[in-house]
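Just one protein chain is left out here, and the rest sit where they should.
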Amino acid sequence: MSTQPTPTDDQEQVRQDFYRELETQNMGPLWVLFRNTMTAEPRQREVPHLWSWETVRPRLLRAGELVTTEEAERRVLMFLNPGDERKIGATATLYAAMQLILPGESARAHRHTPTALRFIVEGSGAFTCVDGEKVRMEPGDLVLTPPMVWHDHGSESEQPVIWLDGLDIPLMVALNCMFFEGYEGDAQPVTLPPAHSEKLFGRALMPRGSEHLASSRFSPLWNYRGTESREALKSLSESEGPDPFDGFLVRYTNPANGGEVLNSIGCRIQLLPKGLHTKAHRHTTSAVYHVAEGSGFSIIDGRRFNWTRGDTFAVPIWSMHEHAAGTGDAVLFSLTDDPLIQALGHQRTEVLTDNGGFQKEDFKLDPTS
Amino acid sequence: MSTQPTPTDDQEQVRQDFYRELETQNMGPLWVLFRNTMTAEPRQREVPHLWSWETVRPRLLRAGELVTTEEAERRVLMFLNPGDERKIGATATLYAAMQLILPGESARAHRHTPTALRFIVEGSGAFTCVDGEKVRMEPGDLVLTPPMVWHDHGSESEQPVIWLDGLDIPLMVALNCMFFEGYEGDAQPVTLPPAHSEKLFGRALMPRGSEHLASSRFSPLWNYRGTESREALKSLSESEGPDPFDGFLVRYTNPANGGEVLNSIGCRIQLLPKGLHTKAHRHTTSAVYHVAEGSGFSIIDGRRFNWTRGDTFAVPIWSMHEHAAGTGDAVLFSLTDDPLIQALGHQRTEVLTDNGGFQKEDFKLDPTS
Amino acid sequence: MSTQPTPTDDQEQVRQDFYRELETQNMGPLWVLFRNTMTAEPRQREVPHLWSWETVRPRLLRAGELVTTEEAERRVLMFLNPGDERKIGATATLYAAMQLILPGESARAHRHTPTALRFIVEGSGAFTCVDGEKVRMEPGDLVLTPPMVWHDHGSESEQPVIWLDGLDIPLMVALNCMFFEGYEGDAQPVTLPPAHSEKLFGRALMPRGSEHLASSRFSPLWNYRGTESREALKSLSESEGPDPFDGFLVRYTNPANGGEVLNSIGCRIQLLPKGLHTKAHRHTTSAVYHVAEGSGFSIIDGRRFNWTRGDTFAVPIWSMHEHAAGTGDAVLFSLTDDPLIQALGHQRTEVLTDNGGFQKEDFKLDPTS
Partner (left out) sequence: MSTQPTPTDDQEQVRQDFYRELETQNMGPLWVLFRNTMTAEPRQREVPHLWSWETVRPRLLRAGELVTTEEAERRVLMFLNPGDERKIGATATLYAAMQLILPGESARAHRHTPTALRFIVEGSGAFTCVDGEKVRMEPGDLVLTPPMVWHDHGSESEQPVIWLDGLDIPLMVALNCMFFEGYEGDAQPVTLPPAHSEKLFGRALMPRGSEHLASSRFSPLWNYRGTESREALKSLSESEGPDPFDGFLVRYTNPANGGEVLNSIGCRIQLLPKGLHTKAHRHTTSAVYHVAEGSGFSIIDGRRFNWTRGDTFAVPIWSMHEHAAGTGDAVLFSLTDDPLIQALGHQRTEVLTDNGGFQKEDFKLDPTS
């Protein structure tokens, strides 16, 4: 099975010369690099992290004062994972950020390959126009702006409106598959009745001739109402017991094929009833969680992160995590790269078996609480 | 390419003897039977037919007086196609019937292989219990009771409640695949909150662990509300022009996979705006139409059928048909064996090109108007 | 829950009058017909039956002497199930027959909605031309002629060539979905190289632009070679133990999507090693078996059917069955309506648990052995 014994110093010099020569030919020796690349498990690169609402909100309002006319339509604070050298993502694949729109503002229509969603955090009266439909947005709503679908937005509110942006920019940068296009003219025309996609696709009623949507990589339903997802969680919690790892969780679904709402990003919302403490597990998907209701804490890779409404936190790939609601019910919205990992067939889960399935917190290691 | 010339009388006798001998061996000569079986096109067997509400309703109420205690839970008038020798179907594959339930009545829980649906025609306050969920029914609602799913029903109304039953009994008889099972005990227990399937599946929100539903042959949503389908038709009619053959048509969809709501029966509802007269075509699916709103007429294989609210009519396979609304908007609910024909890959459509796409009526041939 | 007590004679007369009146309106009372139609289990209609090669072959050769020139291209002896009133099928859905082609004969090109396959029983040198490809046929080969695909055939042999025909004519008659079309001209032109579909689709190599085949309802591979299926059975039998119900069984597959080779008919071939006796079960699919190699017997609904090479036998829906090889290995080819039953979601299986899983034979009931 072998060819040569361990090299002497002279031999090692010959090898180093050979490696350098290879480099000039745009080649490299796998046997040298193998060990660093082909690790037994994912090495920790992106880390668990929480961006608190009390930190984010004032800075977002401050940004409202500082940005120029032109910049206003990107008045967005990106959440950057401390471990991401590229300074673009909240996890290896997911971008998350908080966007502020002030009364009377609007953004020009555009479209792009990155997949995008909005989860409304604060304020009524803003809208996103998606593919000819003006979609009104209320807190708790999930609004989709899928790849290469025209969208613009504006506010008819008298208050600031804030939402969480979720995109797959880190993935698209890795693939170098970025296309961005501005609409000719500021806003696209509104061609469809209000709530059109909700009245059809959101009620499992497909218009004649929409069979092609079954093979689309994104949902034709633009708004998943917060009031409806909350009702669904309530009904679910009255129909069965909680899942040990997720409490009561529902998956936002593409009604045209039952799949995920977006090509690379799945959306979930889960109810953790008062006092529930889920068991710990880890998996090959990464996620960004946003606290939509209540308060509680999560333990991620042994660190405790206390959270309350408005907070956002990242759980990287293969990070052990568990959640606990506080003194009232808590609701977590999350985005995950599960659709991508599933498409590749790499889903894998490991359940913590020690200590009854709960991590021991190491408070010294926890920088945020 | 040949072996023998045309036979003489003697030879013919030999052949007949041979055929008889074959019969004793449970064999038969294809060359004799070929021409009658392998026809160029479907021969007319089931025929277009209309059952008018003014004929059906009084007889249904009369049945309410005549049936016994035990019979009451099958107080159903079957619509039998004049061309169906088996006396079971409204078309070759579809059974249709009208069911009456009187105040305080109920039916014992059962399940069966035939696929079933209900379209509520008259009366509020009845319910169907499906798989542990008590589903209230209002006029215009479509309620599913899929194959081998437990269901029972009852009425808490003070009025008679009437609905259209649609099943695939003729198909199941042809396949000889009939299984029927009564529930132990009269009614199944109600284990789920009211409108549970609507709040989850009907809002494109799938509970964790329901991935297996993607490969189910029927929808997990039990009630498609009439108010919602009517809203969808309105929004559709405001967003685009009518389809030349179907006006404004939506397909009830299984939100778990985007497919048909039932394995062998598809459900549709369509708005024909005041004055719209669709063009004629025919296809390899058969359908039963029920007039949910308004009045108008259809021309089927050259015969005119006037219809108004409550009427039901059958369009057999390969029958040329066109529809026209009267002096107001009309809404037609329909069931079709499209899912079966699609599964077999036999979908085929022929558009009438003569006479501007409209059939000439031959009033002499029309027995019903 | 009730309305009326059991009727008196007078009341019964009123009811009978009502029923007759309903009949004039093309309606019928479900409560009367219910019990006969909605049976707890499929009633026995088609029955188990075996057509022996020693009975079939001489009659087929005799037919070769009797049929006329024109009839010769349908020189086919149909296998008619004793329980099928329509005199068309071997089971409720499947047609099976034996076809003879004599040296120099040919059949004109045609196509039709019924799905068809050929399993070659005897003789080399005949061919079927399918969609422009001339497909040579050898004993043991499975050749497909799917719905609405042009096909013709001929013989360049010096011997009679005989094959088993399998179609879904009974199903198509039930659906009344029969279309038949003759080719203009006798034979279609051969436009493709020999064994073209085998060299591409039969080797899991799909030409650019053939993505649409993934949603086709039939395989693009026209010939599944007997030599190859036999090799596969051998390799399978060397890699694992036999299945308790099927021995070593492989499914002929559509390489464009992994599904069944035909829309309504699945094809299987199975090796029963010398001495293997499988356990009994029954299911909601029906099948026709053809003995390709060896001899043995099957017990179907308690009746024993001895079989040897060339025999064909039918197993109706829900018939309990088990197979046993004789003193050498046996190979059974079979066609089944499994794809149809699967598409409808009605698959159901019941395993015999009594008597160690084997049926007791009742020789008195067995008319064939």
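Per-chain numbering from 1; labels A, B and C assigned in written order.
To be clear about the criterion, a contact is a pair of C-beta atoms (placed from the backbone, for glycine too) under 8 Å apart; a residue touches a chain by one contact, two chains touch by 3 or more.
Bear in mind that the values here come from a model prediction, so they are computed numbers and not experimental data.
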In the full complex, displayed partners of the excluded chain: A, C
Considering the complete complex, of A:P189, A:G241 or A:G345, the missing chain is touched by A:G345
Sole residue of A:E105, A:D246, A:D301 or A:D338 that reaches the chain not shown, by the stated touch rule: A:E105
Just checking the interface: what residues of subunit A touch the absent partner chain? 1-7, 11, 14-15, 18, 21-22, 25-31, 33-34, 37-43, 45-46, 49, 51, 55-56, 59, 62-82, 87-88, 92-93, 97, 102, 104-107, 112-114, 147, 169-171, 173-181, 216-218, 263-264, 284, 316-317, 337, 340-341, 343-346, 348
Residues of subunit C touching the missing chain are 191-193, 195-196, 199-209, 213-214, 219, 221, 224-225, 228-229, 231-232, 234-236, 238-239, 243, 246, 248-259
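Everything that follows uses one rule, which is that only the chains that are shown with their structure count from here on.
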Measuring between Cα centroids, what's the chain most distant from subunit B? A
Taking each chain's centre as its mean C-alpha position, how far apart are subunit A and subunit C in Å? 52
Give, as an integer number of Å, the spacing between the C-alpha centres of subunit C and subunit B. 29
Nearest whole angstrom, what separates the Cα centre of subunit A from the Cα centre of subunit B? 44
Could you list which residues of subunit A touch at least two other chains? none
